[in-house]
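Dropping a structure here in structure tokens format, bear with me for questions.
Note that this complex is displayed minus one protein chain, with the remaining chains in position.
Naming follows writing order (A, B and C), and every chain is counted from residue 1.
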Amino acid sequence: MEDKIKKKNKILESQEFMIFIFIIVVSIVFAVISDNFSSPSNIQLIFSQVAINGICTIGVSMVVFLGGIDLSSGSILSLCAACSGMIVNSDMPLVVTILCSVLIGMCCGLLNGFLVARLRIPPIIATLASMNIIRGLAIIVTGGDWITGFPKSFNGIGQGRVFGLPIPFLIFLAVTALAAILFRYVNIGRKIYAVGGNIAAAELAGLNVVRIKLFAYILCGATIGLAGTIYASMVGTISASTTGSSLGFQILAAALIGGLSINGGKGTVLGSFLGVVLLGVIKNGLILSKVSEYWIDAVTGSVILIALAINAVQIIRRQRRITIS
Amino acid sequence: MNEKPILQIRQVEKRFPGNYVLRKIDLDVYPGEVLGLIGENGAGKSTLMKIITGVYSLDGGEIIFEGQKVSFQNTKEALASGIAIIHQEFNLFQNLSVAENIFLDRDGYHDKGGRVDWKKTRQEARRILKELGAEFDVDTQVSEIGVREQQLIEIAKAISSNAKVIIMDEPSAALPQNEVGHLFDVIRLLKERGCSIIYVSHRMKEIEEICDRVAVLRNGTNVGTMQLANTNMHEIITLMCGREITDYYPHVQLEPGDVALQVEGLTNQYVKNVSFRVHKKEILGIYGLAGSGSVQLAECIFGLNRFREGKIVTVKGTAEKHTPEEAMSLGIAYVPPDRRREGIIKELSVEKNLILPQLRRYSKAGFLTQKKIKSRTIEYMKQLNILAVNSRMLLDNLSGGNQQKVVLARWLDVQPDVLILNEPTRGVDIGAKVEIYALIDKLAQQGLSIVMISSEIPEVIGMCDRVIVMNKGRISGTFASSELNQEVLLNTASVAQGKEG
Amino acid sequence: MSKWKEWKLSSSLKSILLMLILILVQLIWFSIQSPYFLKIGNIVNISRQIAEIGIIAIPTAILIIAGSIDMSMASTLGFCAMAFGMMMNGGIPIWAAAVLTILVGAAIGVFNGFFVAVLNIPGIVSTIGSMVLIRGMCYIINRGNPVNGFSEGFIKFGYADVLGIPVSFLVMTLLFAAAAILLQRTNFGVKVYAIGNNEVSTRFCGIKTNRFMWGLFILNGMLIALASIFLLARLGSAEANLGQNYDLDVLASVLIGGISILGGKGNITGAFLGLLVIGILRNGLNIIGVSVLYQSIILGVLLILTAAKWKKVKD
Partner (left out) sequence: ACGSKETAQPAAPETEKEQSSETASKDSESGEKPLYFVNPKSIGYAYWDLAQKGAEAAGADVGAEVVFNGTTDVNSAKQIDMIEDMMTRGATGLVVAPNDAKAVASVFSRARAQGINVITFDSDAPDTERQYYVGADTDQKLAEQLIDIIAEDIGGKGEIAFMVAGLGAENQIAKMDAAKAKLEADYPDIELVATVSSNDEMQVSLTNAQNLLKTYPDLKGIVGFAGGEAPSAAEAVEQAVNAGELEAGQVKITGIGWPNMCRDYIKNGTINKVLAWQSETLGYAGVYLLDCLDKGVKIEGEMEMPNGKTINIDGANAFTGLIVISKDNVDDYDF
């Protein structure tokens, strides 16, 4: 009985629950302001709009759990999307395209992992560097050309729907679920949390920290690779120099709102998921509410800060309340 | 002992950049024995233990375990072969649960595909903790539990593996006295099962109580290994320090002077209506088990914690709500218990660590007065016998005991009327301890009031004039040191009292 | 025993030495590659081009040493420049507008510092929020239009020099010198390093760490505002997206300069040298005519080379 209450309190106090409430509140506000916001088709739209950033955010969350960071995610997305487009245009089947894209993403992840784990470069520097390098590669690979004109058959993965839900969103859900399972029930996932929590202890305990870091970065790359193919299919045109250029910061914002700590070891996949959804709802809602185009950034920034502030106040309150056992 | 040793250390050598740490060490460990390992701070105990378990590589010699030469790459390999270690510093994942900290990545607790067996993890954790006399929720995050519980987890980690040799590097440093009893019960149990223990500690009482043999390290060499039955503690300590120590508690009780600090009705969520007075030239002890509120009390007095009601009065004034800065201006200084987290600043020099609370005094128009700082630091290094190459050495490169002395020097330099010491000798070797005691006593003689919060009973009894015992945030008894003994202290500290927790 | 000291000292010396070698190598290489590189005019170019980034690098370095960071610096730069321009266009005398702009910077610092000092949100987190918000403000204050049409005198000021040295570069150098003295020889410096190393211990020493941090953010805002004045004078026009991506250059110089992103370590001299490395690299590659694409790859590789610890981990 007491256990149940405790569990319930835990849920109510969790960051995830707070964002969930925040999403609901923001949605209600938008629904009041705009007639269209709550229409089923708009909700579908929001779902499909958050999918690409969402999948990438889940990927990057894996390295954030580790105590890492990935500023290069936008560049990786660009490279993978461009390559997906080029592969599709050379008449490869979808499966091959996805596999190649994922593989390329993994290579980028391997690069990051190598820099961080082997050369022990602080992740923010390492990925700042690889951001430059991979972006350069993407532009060179495409020769700066637009990648476009994909066959109709390629539209499915980015634009199709199953049970009325956009396929990209379903993939986003699946990725989230898989990641959640990985980080809750699988040894390697727990080890990633452990490394993020206390790397010195992890090393002393004989965890192969280098391999764990590599794994997380490669997995992150693979996830972004998957998102790359979806990007190509959904957006239809890729310009390597701009694709995902603001992605890195959007992901960070979503993850941080979702309660992940930049120092690692903290937060959940669900938190990232909700963070992404919150940002997506805000962006969609602001336009639907006919907010002046000049105000959109400012309002988005304010909402991010408000979410962070509410969470901070909660943490401060909770710390006051914790009594020693 | 005619049996063959289970673990043999042969001519082991270790160099760190610039200095020899271990020189041709020989040491045997026999099955089912508890081998005490003692030595001054920096003698090389931890280093030797880390070499055995593969944390460090060795530069010479060999390690033979069960007749085989071994060289582990990391603690996990050592553990798999049957040698477990409890490190001197906590190595816990604050963000993971108790149960998981014990069994993370352990074979048998996840299947081939890597799926974690949560049920088994929890059950086993619960079982082992119970064995240790601890009954806390294994699902709690480590960040939410106290130091004592954390130490128990470290111990649980080591004994959970059915190791044949368990190395315990100062496992009792963070445990209150009453818990040490539990630990010893467990050690005896392990011993019965034939497990060998290497037990490192600076507390001679413990060595005396639990060990069969004791090895003494000095300056990286093994200066002697002996049966405890054939020797006495005095001899061991003399061997360890290289000099004779006669007077452990040099305290002389003085006629107390005027009231220096008066605490009235302090109340917040941790402490309930606490009032007491400290006089000049008096050493007041505060004793309490973990969670008794003694730490919070000290933090309240020093302005680190808010209190709702009550006030603090010194000769220099009265405070109701205040900050550490104001506490300092009231003449109060505070040496916190967790040296690494709350005391030192690793990457700053000895000098700068010293002057930190008094930057204004050591600067003119914001510019540091370098000469004054240096001479003052060197003064303290001499006075407290701080071993450092020079006053600009980074604190990170000092041993723990010396770091502690720097923190002490920092607060003495504030020239306080009241000095609050929270666990001032935690993890410090006997020699240094005695030095610190002598220093404390000298300060009291000079007219300082000293409040000493400690969980080490002999220290409390030996050093204090008067002792306040705390329990669940309240004062549950006040004693003159003459009427004190271990039993009284423990009883007063643990009586059930009041309703709320 | 004395050997430890040398060994420890050298690690910070090492990174400075590495910088110096890098600069030397660049100088030699570029002057071999192009006869124009070592011309006075080009040196002046380089110094003018790095000035604003340098001015921002100073508070950034200080913040990072103190264990925080301001991700909104590029937005702040843009906003201050726009505010400054609008004030001038609104008829406020230049000097008054400059003072007001620095106050605007300070106000942004107060805002950013609030989240860090009062709400205990890490700087890297909260300033990502303010980055978006402040950029949004850039669009709001002039409804997205660029601000320009300043007096001749002001534009001249952007290229003004003293004895051939650009004013902005002089100011930046003076600020670097001041910061170096501040960090090495004053109370302020001790506090910065102490907080960056161990905030809790520092607080336990009676230092109001939160308030101090807040102060650092205000200083940061003010210096960015100063940089925005020079930038605006040089450009003569401020678009709403002014300064975008400046943060990456600033961070790269500071980090290449050996300042640890984890706080508490590194020194301002390193940041200055890091700035030179990047400034010379950009200019040199431009002059030889290397495509910017390869430039960014080269920059990435350089970051890696300077930050990598090639030695083995164990012991």
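Operating definition for what follows: a residue touches a chain if its C-beta (ideal position, glycine included) is under 8 Å from a C-beta of that chain, and two chains touch if they have at least 3 such contacts.
A quick note: this is a predicted structure, and the numbers were derived from the prediction, not measured.
Q: If I'm reading the header right, one chain is hidden. Which shown chains does it touch across the whole complex?
A: Those shown chains that the absent chain touches are A, C.
Q: Check the options C:86, C:118 or C:287 and report the residue that touches the missing chain.
A: Spelled out, the listed residue whose C-beta touches the missing chain is C:287.
Q: Which residue, A:23, A:52 or A:209, contacts the hidden chain when the whole complex is considered?
A: If we include the chain that is not displayed, A:52 is the one touching it.
Q: Taking the full complex into account, find the residue in C:70, C:199 or C:239 that is in contact with the omitted chain.
A: C:239
Q: Just name the one of A:34, A:57 or A:127 that touches the chain not displayed here.
A: Result: among the candidates, A:34 touches the missing chain.
Q: Among A:89, A:245, A:263 or A:314, which residue is in contact with the omitted chain in the full complex?
A: In the full complex, the listed residue that touches the missing chain is A:245.
Q: Contacts of subunit C with the missing chain: which residues?
A: Interface residues of subunit C facing the absent chain: 34, 36, 39, 41-42, 45, 48-49, 52, 138-139, 144-146, 148-149, 155, 158-159, 231, 234-237, 239-246, 282-283, 286-287, 289, 291-293, 295-296.
Q: In the full complex, which residues of subunit A touch the absent chain?
A: Residues of subunit A in contact with the hidden chain: 34, 36, 39, 41-42, 44-45, 49, 52, 135, 139, 143-146, 148-149, 159, 161, 231, 234-246, 283-284, 287-288, 290, 293-294.
FYI, only the chains that are shown with their structure count from here on.
Q: Based on the touch definition given at the start, go ahead and assign the chain network to line, ring, star, complete or other.
A: Here the contact pattern is complete, since every chain touches every other one.
Q: Taking each chain's centre as the mean position of its Cα atoms, how many Å separate subunit A from subunit B?
A: 43
Q: If you look only at subunit C, which of its residues touch subunit B in the complex?
A: Going through subunit C, the ones touching subunit B are 1-5, 7-8, 185-188, 190-191, 193-194, 197-198, 200-208, 264-265, 314-315.
Q: Can you tell me which positions in subunit B touch subunit A when the two form their complex?
A: Against subunit A, the touching part of subunit B is residues 54-55, 73-79, 87, 90-96, 100, 104-105, 110, 113-116, 118, 136, 144-146, 149, 269-270, 290-291, 293, 501.
Q: So in the complex, which bits of subunit A are touching subunit B?
A: Its residues touching subunit B are 185-188, 190-191, 193-194, 196-198, 200-207, 265-266, 320-325.
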